[in-house]
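Reading through the structure tokens given below for one structure.
The other protein chains are all here in position, but one chain of the complex has been omitted.
Order of writing sets the chain letters: A, B and C. Residues in each chain are counted from 1.
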Amino acid sequence: MLKVGLLGAGRIGTVHAGSIAAHPESALVAVSDALPRNAEKLAAEYGAQARTTEAIIADPEIDAVLIATSTDTHADLIEAATAAGKAVLCEKPVDLNLQRARACRAAVVKTGKPVMIGLNRRFDRHFQALKAAADAGEIGKPELLSITSFDPAPPPIGYVTVSGGLFRDMTIHDFDMANFIMGDLPETIIATGSALVDAEIGAAGDVDTAVVTLRYGDGRLAVIRNSRRAAYGYDQRVELLGSEGMLQVGNVLENTLVRATAAGVTGAKPTHFFLERYREAYAAEWAAFVEAVRSEGPMPVGLDEGIAALAMAEAATRSAEAGGRAQNLAEVM
Amino acid sequence: MLKVGLLGAGRIGTVHAGSIAAHPESALVAVSDALPRNAEKLAAEYGAQARTTEAIIADPEIDAVLIATSTDTHADLIEAATAAGKAVLCEKPVDLNLQRARACRAAVVKTGKPVMIGLNRRFDRHFQALKAAADAGEIGKPELLSITSFDPAPPPIGYVTVSGGLFRDMTIHDFDMANFIMGDLPETIIATGSALVDAEIGAAGDVDTAVVTLRYGDGRLAVIRNSRRAAYGYDQRVELLGSEGMLQVGNVLENTLVRATAAGVTGAKPTHFFLERYREAYAAEWAAFVEAVRSEGPMPVGLDEGIAALAMAEAATRSAEAGGRAQNLAEVM
Amino acid sequence: MLKVGLLGAGRIGTVHAGSIAAHPESALVAVSDALPRNAEKLAAEYGAQARTTEAIIADPEIDAVLIATSTDTHADLIEAATAAGKAVLCEKPVDLNLQRARACRAAVVKTGKPVMIGLNRRFDRHFQALKAAADAGEIGKPELLSITSFDPAPPPIGYVTVSGGLFRDMTIHDFDMANFIMGDLPETIIATGSALVDAEIGAAGDVDTAVVTLRYGDGRLAVIRNSRRAAYGYDQRVELLGSEGMLQVGNVLENTLVRATAAGVTGAKPTHFFLERYREAYAAEWAAFVEAVRSEGPMPVGLDEGIAALAMAEAATRSAEAGGRAQNLAEVM
Partner (left out) sequence: MLKVGLLGAGRIGTVHAGSIAAHPESALVAVSDALPRNAEKLAAEYGAQARTTEAIIADPEIDAVLIATSTDTHADLIEAATAAGKAVLCEKPVDLNLQRARACRAAVVKTGKPVMIGLNRRFDRHFQALKAAADAGEIGKPELLSITSFDPAPPPIGYVTVSGGLFRDMTIHDFDMANFIMGDLPETIIATGSALVDAEIGAAGDVDTAVVTLRYGDGRLAVIRNSRRAAYGYDQRVELLGSEGMLQVGNVLENTLVRATAAGVTGAKPTHFFLERYREAYAAEWAAFVEAVRSEGPMPVGLDEGIAALAMAEAATRSAEAGGRAQNLAEVM
């Protein structure tokens, strides 16, 4: 039984608490949060203890920590927890700063402890079905990948300003999805973005609508479309064209009800929002972590993957700032 | 905390055990099974005790029992458990014999204890969305209901011969769905069936493919289509035509992956099989039971509903045997 | 070049005029109508002559007539035109009265002239694709056919009262579709109907909503659902369950535009109405007629097929009037 300390009792921490408690081989023993009351409430729900982050990391009885705190604390906590001998599952990103993330990786390597980064969409069974079909050669050789990722509505401007920008905050998931499906990193990245949704986002120097093109060493292409706003909800689609066909993962709808009236034939909207759309994926992610710790095997999504996605976000940010100039990923990494 | 004894540790009992254990207000404390080894295994998984059915029913510490044993024991166990002061959730049907079911109801009434029948599809969120839309008047006045219910493959002939026949075993769910959606019982029932899937089913005097037409007192109509075999899997659809539109609930697919190749554009098959398709519905059913017990409110699906569906199955059986002669439901009930 | 006289210049006659004129091997030379002005207008459009029905039938230069007049004139005109040596394509039904239709057939047989009945849906490429797939064994042995046929709105009550009733007027197309797909006539027919859409229809002794079950000699089943009203438009679907799968023909939508907004994801409505939905089928029907005449081959849908569908309508009418009593088709035919 893996004894787990959860750092961060916010929205995403709450989801992870459920996964930890529900897994037959892990137990939630302690919870910390910047607001102790949050930790107490969540701990009580699962019969765990509310403690300080420091106490959790220092406790030799705790085998693993799940880091679901604010982004600016991720790298420090990863380092502290691995130094204390713990296995770590940390929410993305490692850090908004690529150099800091690399330094974190170097520190972790010295401890020899396993770290997984919470790029949870790799564990979604729909995308996994696409990946499996592609790997099985069902569409021949993949040639052109398309990822659509629209949020229902922009976050508060206060969040935007500390988010690192659209590419580091939102597109990072799509970069990792591209890496997952294409099985390789792109050679060049071209990004174009605009602030069309919210003028405040533009005023803050960020964009809310973007197109990113990835070009691989062997000529394959990928394109990512992002928007901070889709009136119909959370839009998450992937499409892969290959030499012998195409694979598409569409949205998971709220339900299968269709209404046919004089106004048209109307189906349900996509599942809203990411905690609901990826609920199963979060549980599968946790199960993969537990299994990797148990078997002492490689982490399914490690620091290397987290840093690669971050470097792509860095390159995209630079490209967009340079009016869409192609960035060589190798120069960024 | 509702202390629950589970009678029956087979396939469906195992599903219920998970629901009982996962619910924050109920605890699985004891499990029995005709094969004690099954009970022991399931009990161990949830930290419950393996006991005899008699001991569970006799234990005053146990508040409620969930009956998931073979059909021929349902009525006896319902009577015993309610006589012992327990709340009961019993899998459908109450009994294959309508008279026995009525006698059971009479016995239960004397105990004053609440009994719920496990007609789980009422708790499926897709069908509930249809019901809610219909009740909200989105399609005006309902006029014609259509229920499609095809199993992937026929059960073993040994099961068929003790099942009470297609209408009591399989269509009973569709009868209850019709009652749920139409909010009334039909006046007449016409059924036609054939043994097309398996000649052995025909030799056993049963049918495996059927069409049942229901006619309501106000002229509304419903039609149920059943087959014991659908090569593409478990097909569960409901469609309701009303004066101002139509509502349709389609199948829940295994995933949203679509493959487009030279062979065509292929989507996933329906979720296979009922334990998977209705997993959420089983949990919702249990939650509704717990809530009804807690609030001492009426059972959401009681013995009356179980007996109504059974009477419709009886009428359909008679109709099919009489070459499709219309049966007056009132005469059967 | 087949010289064609068109009898009847109404809505459906106008559609046929277009097919006749557009076909490279047929020419529209004359048009008649009860209202001469209608004939003149349509004739002018295609460079044909407006004449009387009698003159067209008497003209030895005219090779074929297309009868698109009111139903009560069909049998007389078929007899007159074949007696005059012409090939005939006549709109359905042959007559509302089964005996009159049989007498017409007897008269036609004596002339040796070919007569085709306009059961146009057999020529729809979507249904033909289903038929071809079924005949190719793609779903094994067919077992259960389902036909959905809803009109957008009921016709004027004046039309209803002379229509022969729902089964002869509307379901007749579905009976023929069943015959087309199943390749056999049913043994028994059970029909249930209600007047739910329009009380005037009920007052006129007719129904507007119905379910008809067909049972074949080998146990196969078919079910037809009819309504005179679907708020979302003209609903025309066919579904065939077989031992190895299912075939479905869905509606042909007005266009492929989908709108995703806060209100849901809305697609176009079915193509409205039958002249538009079956436009291609009417042209294909005409082409099949021309080809059969040219090759002196058998008519693809002859008087036998027209009479079979009519007999089924007769049986369904009797069944519905007898509260859903099963009718033996052989007794009616």
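The definition used in the following text is that contacts are C-beta pairs under 8 Å (C-beta built on N, C-alpha and C of every residue); 3 or more make two chains touch, one makes a residue touch a chain.
Predicted model only: the values in this text are computed from it and were never measured.
Q: Any idea which chains on screen the missing one touches?
A: A, B, C
Q: Which of C:Ala133, C:Ala204 or C:Val332 sits in contact with the chain that's absent?
A: Hidden-chain contact among the options goes to C:Ala133.
Q: Using the definition of touch stated at the top, determine which of A:Arg11, A:Lys110 or A:Arg325 touches the missing chain.
A: A:Arg325
Q: Out of B:Ala55, B:Ala103, B:Ala204 or B:Ala260, point to the residue that touches the absent chain in the complete complex.
A: B:Ala260
Q: Out of A:Gly85, A:Gly140, A:Gly183 or A:Pro298, which is the one that touches the chain we can't see?
A: A:Gly140
Q: Which parts of chain A face the unshown chain closely enough to count as touching?
A: Counting only chain A, the missing chain is touched by 139-141, 143-144, 146, 150, 188, 190, 192-197, 209-211, 213, 215, 219-221, 223, 225, 227, 229-232, 235, 241-246, 323-326.
Q: On chain C, where is the contact patch with the chain that was removed from view?
A: Interface with the chain not displayed, on the chain C side: 22, 125-126, 129-130, 133, 138-139, 244-252, 255-262, 268.
Q: Residue-wise, where is chain B in contact with the chain that is not depicted?
A: Residues of chain B in touch with the missing chain: 230-232, 253, 259-269.
In this section, only the chains that are shown with their structure count from here on.
Q: Go ahead and note the Å separation of the Cα centroids belonging to chain A and chain C.
A: The separation of the two C-alpha centroids amounts to 58 Å.
Q: Residues of chain C that touch two or more other chains: which are they?
A: Counting only residues that touch two or more other chains, chain C contributes 230-232.
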